[in-house]
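Below: one structure in C-alpha cells.
Note that one protein chain is taken out, while the other chains of the complex remain in position.
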Amino acid sequence: MNAHNPSGWRPAMPLDAPPGQHAATSSGDRGLMLEEPLIFELGQPGTCGVDLDEPEMAVLPGLARYLRSAEADLPGLSEPEAVRHYTRLSRQNYGIDLGPFPLGSCTMKHNPRLNEKVARLAGFADVHPLQPVETVQGALGVIVQLADWLTALTGMDAVAMTPKAGAHGELCGLLCIRAALEARGDAREVILVPESAHGTNPATAAFAGYRVESIPATIAGRVDLGALEARLGPDVAGVMITNPNTCGLFEPNMKRIADAVHAAGGFVYCDGANFNAIVGKVRPGDLGIDAMHINLHKTFSTPHGGGGPGAGPVVLSAALAPFAPLPYALRQSDGALRLIEEDTAPADHPQGLGRMTAFHGQMGMFTRALSYILSHGADGLRRVAEDAVLNANYVLRSLEDVLTAPFGASGPCMHEALFSDEGLPEGFTTLDLAKGLIDEGFHPMTVYFPLVVHGAMLIEPTETESKSGLDRFIASLRHVAERAKAGDPALKSAPHFAPRRRLDETQAARRPVLVWEGWT
Amino acid sequence: MTPSLGGSEAMRYLPLTASDRAEMLGVIGAADIDALFADVPAEARLDSPIAGLPRHASEMAVGRHMAELAAKNLSAGNAPFFLGAGAYRHHIPASVDHLIQRGEFLTAYTPYQPEIAQGTLQVLFEFQTQVARLFGTQIANASMYDGSTACWEAITMAGRITRRGRTVISGGLHPHYIAVATTMARFTGDVLLVQTPELTAAPDDAATIAAIDDETSAVVVQYPDVLGRIPDLAAITEAAHSKGALLIVVVTEPVALGLIEAPGTLGADIVVGEGQALGVGLQFGGPYLGLFGCREKFVRQMPGRLCGETVDADGKRAFVLTLSTREQHIRREKATSNICTNSGLCALAFSIHLTLLGGAGLGRLARNNHTRAQAAAAALTRVPGVSLLNDSYVNEFTLLLPRDAREVVNDLAGHGILGGVSLGRLYPGETDLHCGLLVTATEMTTDEDIQQFATVLEALLVDTHEGAPT
Partner (left out) sequence: MTIYYTQDHEWIAVDGGVGTVGITDYAQGQLGDITYVELPDVGASVAKGEAPCVVDSVKAASEVYTPVSGLVAEVNMALEEAPELVNEQAESGGWLFRLTLTNDSELAGLMDRAAYDAFVGGL
C-alpha cells in the first residue's frame, strides 16, 4: 500500500483462514469482490489530480492577516486513482439499476436516463440562480410547466416549488397552515397525527411550533374516524394524514375526515409520500386536502442518490395559496415569465411566508421530473399507478400463504404489500428475513415500519418491475421464509455473501467514530 | 404552455404486458384493475386520463422539448460570467460527473442496509472527515439540504445547547440566509437581532460584537461575508464566548478556505456552509448541499445523518448510519430536526472534487481564484466612476457604481455579459446599497472575459459618469 496507513487498514480476508474454508488471498480481494481503503490511507496532501495554473499575482495585502497557517490536511489523488477508488466503492452498493429495491414507502422505481441527460443540458446545468430574469426564461418555463402538471394531477390551486425534500415540503405546508390561521387571528396549538404516521410528521409539526397528539388506528389499519372527530375542536390547527396510508391502504373516509376538520376550523395536510399509488387515478384536491407535498424522487423518478437530494414541492388549496413561500415563477398574460421575489412581493404576494431556502428549489430535480412526466403523459401516469398497485397486490397474494398479511383479508392493498412477523418460529425475526434476502441478491423491503404492525415488512415493488422480475423476488422471499420456518440457523447470521456481514451497530453508537483521525 | 408531444401505445418505462396484467389479475382474483381501487370512493375516482393534458411521448420528442426550453436560457458558458453571492462557477473535473452517474451511487437509497451499502457509507465517512478538516471542526455530518437551511439548523441547535433564544446575526450574512431564518423564527419564537448591512470597507464586526449580551444564544457570521469582506473571527469568538454564546460561522464559498484560515481553528463552535462550489454545478440554485461541522461535545444535538465506523461480524472495518435516535424516524416530535434526507449525491460530487484537489490543490485553486479576482478588480476599477469597496477579499468583491447596479446588470445582460449580482437584487428594501455590484471571478474567468466586461461597463456608464459630480 503506502506509508499513510496509521489506522491499520488491512486486507479484509485473513491469510490464516481455517483449512477447508474458502481460500484466503494476499490482497484481501476475492475475484470481483474488491476491498478499498479510505482516501486518507491512499492519498497524500501534496498530490493533486487537477491541473491548475500557477497563480501569477501575490496575495492582496489586506488579506495577509487572514491566511491559513498551513494547507488543509486533505489527501489528494490523481485522476486514475480517484476513478478507481470511487468505482471500487460503488461496487459495494446495491442500486435500482442492479435489481428490485422494494422499500415500502420509498418508491424506488427505475430512473430513466433521459432525465439525467436533460438535466445536464448547459441551459439548465450551467445557469446561475441570480441571473437577470430575461436570461433564464427557459428555467422559469420548466418550473411553471412542472407546476402546471402538479396542480392538474392533484386538482389543487397552487404549488410551492422551493422545498428541498419531502420533510421540507411538510414544513412548508404546516407553516402555510399556521400563517393562514394567524392571518385570521386564530392561534391553534395542536396538530393531530395518526399513530401509523411516518416519524417525519410529528417531527415536522414540532419543528413548526405545534404540539402533537396521536390518533389511533382501527383494526382495519385506517384512521379511527370516531376518535378523530371526538378530538377536533378550537385548539386543533389541523391533521396530517398519509393517504394511501403507511399500511398501504387507501383511507376511504378521507373526504369525511376533511369535511369534519374543516367544519372545526382546521386544515388537512396530506403526506404525499404514497402518491405513486393514485397518480392519474385520484386527485387529492377532490378529497378536501389543503396541502400535500410531492416527493419528486418517489413518484416522479428522480434518483435517490444514496440518500438525496430530494425535492418536495407542496400543492396548496385556494385557502393556503396566499401564504406560499418566496420566490416563485409566474406566467404573465403576455406569456413572459416573471419571478416573484422580495422586491415585488409586497404588492404581488403580501401574505407570503418569505423564503424557506436561498434560491428556487431543486431545479435539477424539476428538469428530471418534467422529463419523466412528459414521457408518460396523462395516460402513462395513470398506468403507472395501476401497474404499481397491480404489482403490489400480486406480491401480497403470492406470499400470503407463507407470511402473515395483517390486512390481507380486508381487501386489496394499494402500491405496497404489508406483512408481519406473526407465524415466524421462536428466535426468527423480520430482520433475519431481510438479511436472508440480501444473500439472495435482493435489497430487502422496509422493515419494522409501520410501527402499528409487529415486525412489519412493507414491500413496494413499483410499476417498473416486470412480472418475471417479481416472480424471482417472490420465489426468493418465499425461500427465505421457508428457511425461517425450518429453523435454519444460518439465516440468523445472514448475510453471508454480501461485502459485509451484520454490523456492530451498538459499538458504533456507544463510542462514535465519525471522522478519520490519522495524520495528527 | 405544454405542447402535445404525441406517442404510440407502448410506454418504454412500463414492463408489464397486457397478458402479464391479465395473468396477475387472475392470481390476485380481481376482475380488473379498477377492482384494486375499490377503496377509493367512486366520486373521487377518475375514469380516464385527466383532460387537457398531453399523452405519453417518445424519448426523442421529450428530449427535443426540453432542449428547446434549455435554449431559452443564457448559460454561464456562453457569456463572460461574474456571478457569485452564494453560488459559484468552478471547473468540475470530468471524472466527477462520470462517477456520480454510476448506477450503484445514483440509484441507491439511503444506506439503511449497511451490508450492501458500504460504497455510499464509506463515501459519507470520507466526506465527513473532509468537511471537518476543511472547516477546522472536530466532526461534521453527512450533509444537509443547502447552506441556507443548514444555517437555520445551526441556530436552533445553538438554542438547544445554550437554552437561550436570542441570536445575533451579522449584516454580512447572505440576505437569503437571513430570510430563511426570519421565516422560521416567526413560527418558533426565536429572536433574531440582525445588523443592518452597510457599504463599508471592513465587515460589521464591531456592531455584531456590540449586540452580544448575556441572553445571546449564538452569533452568526459569514466568512467571507456576502460582500466579500473577511470578518475577524478570532475577535468575534472571544466576544461571544465571554458572554456564554456560541459562534456560528457560515461559509458560502468553500474554495475560499483554501486560502484563509479554517473557522474552527479560529474558535467557531459550529461551522455551516454551502458546498455547491465543489463538484456541484450552478443548476439555477439546486440541488446543492449543506455542510455542517461542530465540536464533538455537541454531537447529540446535531441535526441530520451521521455515518460512523464500526466492524462487522467478521471483524472487518465497516461503516453504518449511527446516533439515529436523534432523528425524526425514532424520536418523532422530539427529534433534533425533521430532516430525513441528506444531499447524498451532491456530497459524493463534493467529496470526489475535493479528493482530486487535495489540500495542496485546494490551496492553489484558491490562490488562482484570488489572483483572477484581483485582475478583475484592477480592470473594473479603471472604469471611470467605479470604485472598490473591500479592504480584503478572496474571489468576490463589491464595486460601487455611479448608478443603480440593477439597471447596469440588466444592461450588461443585454450585451451578453453576466456581470455580477446587484445589491438591489439582494436587498430591494435597502436603497443605500443599490449602487453596489457584487463581482466574482474564479479560475474559469479569462482575461478576455474581464476585458469585455470592463469595456462594456465603461460604455454603459459613460453618460452617467460625465453628468456626475466627482
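A and B are the chain letters, set down in written order, and residue numbers restart from 1 in every chain.
Quick note on the criterion: a contact is a pair of C-beta atoms (placed from the backbone, for glycine too) under 8 Å apart; a residue touches a chain by one contact, two chains touch by 3 or more.
These numbers were taken from a predicted model, which means no experiment stands behind them.
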Point to revise | Candidate in contact with the missing chain, chosen from B:S324, B:T381, B:N410 or B:Q452 | key: B:S324
Review point. Where the complex has a chain not shown, which of B:R64, B:R300 or B:R382 is the residue touching it?
Key: B:R300
**Study point:** subunit A residues touching the omitted chain (full complex)
**Key:** 448, 505-506, 509-510
Point to revise | Contacts of subunit B with the absent chain, listed as residue ranges | key: 300, 323-325, 330-331, 334
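As a convention for this text, only the chains that are shown with their structure count from here on.
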Point to revise | Approximate Å spacing (C-alpha centroids) for the pair subunit A, subunit B | key: 19
